[in-house]
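The complex appears here minus one protein chain, its other protein chains still in place.
Chain naming follows the written order as A, B and C, and within any one chain the residues start at number 1.
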Amino acid sequence: MNADLAALLYLVSGVLFILALRGLSSPETSRQGNNFGMLGMAIAIATTLWLVSPDTTTLMIIVGAVVIGGGIGALIARSIKMTAMPQLVAAFHSLVGLAAVAVAAAAFYAPESFHIATADGGIKMSSLIELALGTAIGAITFTGSVIAFAKLNGNMSGAPIMLPARHLINIAIAVAIVALVVMTIQDGGRTAWHFWAIAGLSLLIGVLLIIPIGGADMPVVVSMLNSYSGWAAAALGFTLENVALIITGALVGSSGAILSYIMCKAMNRSFISVILGGFGAADGATAAATGIQRSYKAGSADDAAFIMKNASKVIIVPGYGMASAQAQHSVREMADMLKKEGVDVKYAIHPVAGRMPGHMNVLLAEANVPYDEVFELEDINNEFSQCDVAYVIGANDVTNPLAKTDPQSPIFGMPILDVEKAKTVLFVKRSMGGVGYAGVDNELFYRDNTMMLLGDAKKMTDEIVKGL
Amino acid sequence: MNADLAALLYLVSGVLFILALRGLSSPETSRQGNNFGMLGMAIAIATTLWLVSPDTTTLMIIVGAVVIGGGIGALIARSIKMTAMPQLVAAFHSLVGLAAVAVAAAAFYAPESFHIATADGGIKMSSLIELALGTAIGAITFTGSVIAFAKLNGNMSGAPIMLPARHLINIAIAVAIVALVVMTIQDGGRTAWHFWAIAGLSLLIGVLLIIPIGGADMPVVVSMLNSYSGWAAAALGFTLENVALIITGALVGSSGAILSYIMCKAMNRSFISVILGGFGAADGATAAATGIQRSYKAGSADDAAFIMKNASKVIIVPGYGMASAQAQHSVREMADMLKKEGVDVKYAIHPVAGRMPGHMNVLLAEANVPYDEVFELEDINNEFSQCDVAYVIGANDVTNPLAKTDPQSPIFGMPILDVEKAKTVLFVKRSMGGVGYAGVDNELFYRDNTMMLLGDAKKMTDEIVKGL
Amino acid sequence: MVDPFVFYLAIFVLAIFVGYYVVWSVTPALHTPLMAVTNAISSVIIVGALIAAAANANVENGWIAKGAGGLAAGLAAVNIFGGFLVTQRMLAMYKKKEKK
Partner (left out) sequence: MVDPFVFYLAIFVLAIFVGYYVVWSVTPALHTPLMAVTNAISSVIIVGALIAAAANANVENGWIAKGAGGLAAGLAAVNIFGGFLVTQRMLAMYKKKEKK
């Protein structure tokens, strides 16, 4: 009876997690969705506590761990800057990975508690396989996410680190891990070093897999690791025979995979080429150097203010530069001023603007921009031809017409925002030399209807606000 | 081991059914999807045969039943006219309902074969509840679908039959059914008449529920009964502990419910008002009588041919009249002629044009109209203002501007095709007196830019073809 | 041991979610084939019919079960063949514009 009820409750919590993701289909339902998620988690935890009926020592361990961990988590959640979300997500993933390894270790050492012991003191074969899978994926998620965090947070250079013969090394390690899994199965999971060797080698492979990938590709990596952490959870769910864990693992696994796919698709790159690495800051410099002599029209903040004040329709195109300059609040202010002047203001967001999916949306939301003024690429792209000014702030690749015309270009085939169709394009960036993520020059800078506004995104926008 | 493998195979067949529905997300993938469905069914049947390892008698019964049934099914599938699809679907549903009742009866009489017998020769309580549910829903599906078939096929008048105190009668029967279920549970399912009484009363309630519903509301009813047949299958799936049946039941149940919802939504009617019945031919006549004196412009086939030949863009709007006149082939011919003259021809389909969802699409497909010339309401509605001719053939309600302007009208709030924005509207129908499904007069007939082409849809179109 | 009923319930609940999403993603142009194919697949109830037809003829009422099973198998077969074939016939008609 207890087991039945518990299984039912875990099912309920799995369903609540589904509803949590479902809520995200629109901003209105999203907050309720998040509450469903919290409720689901509470039910899963309460059910487990009821099932294991912990003694005092155990309770102290658990309460201590949850209070400390929860406190840290809450603190981080409150204080983190919105611009640091990519790092934060990477950091959180690393913790899930490590937790999965720790749980697998515990199951390995105390199989009776997990009901996976055989009569002769060993561990069931199927459970060993699941544990090994959970450990390996968890460990890769852990170190991989740590590297991704360090690259995103700037603790480590974004440049790809290409070891010689790295593919060979990786394959050798993978073979060693498989051999160890076979060994531990033959031995019924009685030898501790097998487990630790699997964990250790997986930690190593996590590092090796991620260091050759350029810093700018980290968002895809983070999403991929998210997916991995889901599959690790599902593997452990089979061992623990826990419906909530299995459902969640499948949800998270799909979510990460789909987000990676969306990003690769929107960048027109293959997932394989991202994973093989080597794409990064290096080639950028050379490509940029070529365009430096061409003539362009520079303008001042006052010029920009004047042009926009007299426009009837302005579309703002934010990109990574807005995030890194934290200019979102200034942009909102500028838009408010323009709206007071009777100008129609909208925002256009490219699916991979910024450095993670939805990055620009969350920043604009932070600056109190109503989400019904913010449009996706497909919904606004044909409005550029009817607008007077496209205000491109810190976006670059996502507006680059080369993507349509130059099959040699690394961004060829990527759908772009047609800002060039606007009567005037105002382009905010710090210098003519700086390039975007893909490291290619942008033909738009040199067009007649483009005016470059060189300077920091935030400072420039603040000055425009003064000018208005 | 056998049971495990069988369960796995049933899971595979459930997944194949999911893929069958998934394929319908686009015409290209749909054919492969249908193959997945057949494969899934073959796996389910083969697995069951392997599990029960039938003796010769059994095999003869099964082979005989499948050959006869399958032969009839194949024959019907080949010979049925596309315009008779609504009836056919209703007829097929009735069979699923009856099959569910027969399976439940068998389980009731031979519980050992279904592994639901208790030690003392009775039937497990949970199984009895599931069987009773399956029987009741199956029986309602059966008679309900038979009535729906008769109304759609014209074997029975479409007019609602309203018994006095019908709600009371229905409630009384429902109470009796519940009482019988309780009795059979208390008695462990040992008394045969309990079962037959449940089945009989459910058959009766199926009739009573559907006769008060007007013939034109039958599509919603058919879809609702489809949903019911799904839930009946799922209930029996629990008894049989069969994963394929449970998954399929849930799929079919959702599908029917969603289609009913889509239809009600597109007609702007509440599901409850459909189920309560009474909406039908009756009110139509009176409403139509009022508009009969107003003046309108009538035209001949030659006039229409002339106008369309000189147009540069024609949008064809088919409706129920095209189906009942079987005019789809003539329409295609006309469109071909026009295209040869350099006219741009498109088709606009309202979600509830015709008498079942997707009705028009399937007829046009039958007439070899490429599906990329056929557009849904949202995709084409703003093109009417740029088109020269809207050729409305047998459609009426779905073009009626009253839906936008007259809150008293039964179709108020239903989204319509904006044919009135076309330069010229050609309206094919048999007589000025005839009304559409909703029984309301159409203001469009009397507009200056409308020309009425009175006559049978097929004859009129054929004449236009001659005129071209 | 967890009662299998809980598992079947879990499967049922998840399948409803899948059904909900998979049906909403069906294009409206194929709603008629959708009705026909759901009809065909709901005839998987034939598995019950086969079990019934295989009931032991020697137990009390065995022949009733066998008869009911045979009947149900026949009805389901009409649907299976009829449903899938008519769907196939319909789907075969949906064609793209030929490139000229």
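Simple rule for what comes next: a residue touches a chain if its C-beta (ideal position, glycine included) is under 8 Å from a C-beta of that chain, and two chains touch if they have at least 3 such contacts.
Small disclaimer: the values here were computed from a predicted structure and weren't measured.
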Legend entry - Contact list for the unshown chain, restricted to visible chains: A, B, C
Legend entry - Candidate in contact with the missing chain, chosen from A:G154, A:P370, A:G413 or A:G433: A:P370
Legend entry - Residue of A:L8, A:A44, A:L180 or A:A348 in touch with the missing chain, whole complex considered: A:A44
Inset, instruction - Write the list of subunit B residues that the hidden chain touches. - result: 3-4, 7-8, 11, 14-15, 18, 241, 243, 247
Legend entry - Absent-chain interface as seen on subunit C, which is shown: 1-2, 4, 7, 10-11, 14-15, 17-18, 21-22, 25
Legend entry - Contacts of subunit A with the absent chain, listed as residue ranges: 10, 13-14, 17-18, 20-22, 24-27, 30-31, 33-34, 37-38, 40-41, 44-45, 47-49, 52-55, 57-58, 61-62, 64-74, 76-78, 80, 82, 85, 88-89, 92-93, 95-96, 98-100, 102-103, 105-107, 109-110, 112-114, 126, 222-223, 226, 229-230, 233-234, 236-238, 240-256, 258-259, 262, 349, 351, 356-359, 361-362, 365-366, 368, 370-374, 376
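Here, only the chains that are shown with their structure count from here on.
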Legend entry - Whole-Å gap between the CA centroids of subunit B and subunit C: 16
Inset, instruction - Indicate the whole-number Å distance between the mean C-alpha point of subunit A and the mean C-alpha point of subunit B. - result: 44
Legend entry - Intercentroid distance (Cα basis), subunit C paired with subunit A, Å: 41
Legend entry - Shared interface positions of subunit B, touching two or more other chains: none
Legend entry - Sequence positions of subunit C contacting 2 or more other chains: 5
